[in-house]
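One chain of protein is taken out of this complex; the other chains stay put.
The block that comes next holds chain A.
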Amino acid sequence: MSETATTGGPSTADDPSITLYRLQACPFCERVVRKLHEYDLPFRSRFVEPMHSERDVVKRISGQRAVPAIIDANTGVTMSESANIVEYLDRTYGEAA
C-alpha cells in the first residue's frame, strides 16, 4: 500500500503538495474543493469510506475520522473541519496572504 505523504517537498503536477481526504457527495468537502479551485491550488483527492467508524486512514493523519481533512506539505499543516480549512486557505493563499 502507498504511504501517505506528510512531509514537505517540491510540488509537481503529478505530485501536488496538498492532499484532501474527502467523501463523495459531502457538501463540506465540496466547499473546500471550491476554495482550492478558487486559488488554483493543485491537490490530490483521496476518497474515503462513508462509514465513519472505518475511516482509520483519516484518523491516523488528523487524529479524528472527520472529513474533509487536508494535509498541506508546503506548510506542514494537517487540519480538519471545512470552516477551519477554508479560513486556513484564505489566510495562506488568499489575497491577504
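In this section, contacts are C-beta pairs under 8 Å (C-beta built on N, C-alpha and C of every residue); 3 or more make two chains touch, one makes a residue touch a chain; residues count from 1.
Convention: contacts and distances are computed from a predicted model.
A.B. asks: For the chain not present in this complex, what protein name does its UniProt entry give, out of "Thiolase domain-containing protein", "ABC-2 type transport system ATP-binding protein", "Choline dehydrogenase" or "Redoxin domain-containing protein"?
C.D. replies: The correct option from "Thiolase domain-containing protein", "ABC-2 type transport system ATP-binding protein", "Choline dehydrogenase" or "Redoxin domain-containing protein" is "Redoxin domain-containing protein", the UniProt name of the unshown chain.
A.B. asks: For the chain left off this view, which of A:V32, A:V48 or A:M79 is in contact with it?
C.D. replies: Answer from the full complex: A:V48 touches the omitted chain.
A.B. asks: If you put the missing chain back, which residues of chain A would it touch?
C.D. replies: Touch set of chain A with respect to the missing chain: 1-2, 14, 21, 44-49, 55-57.
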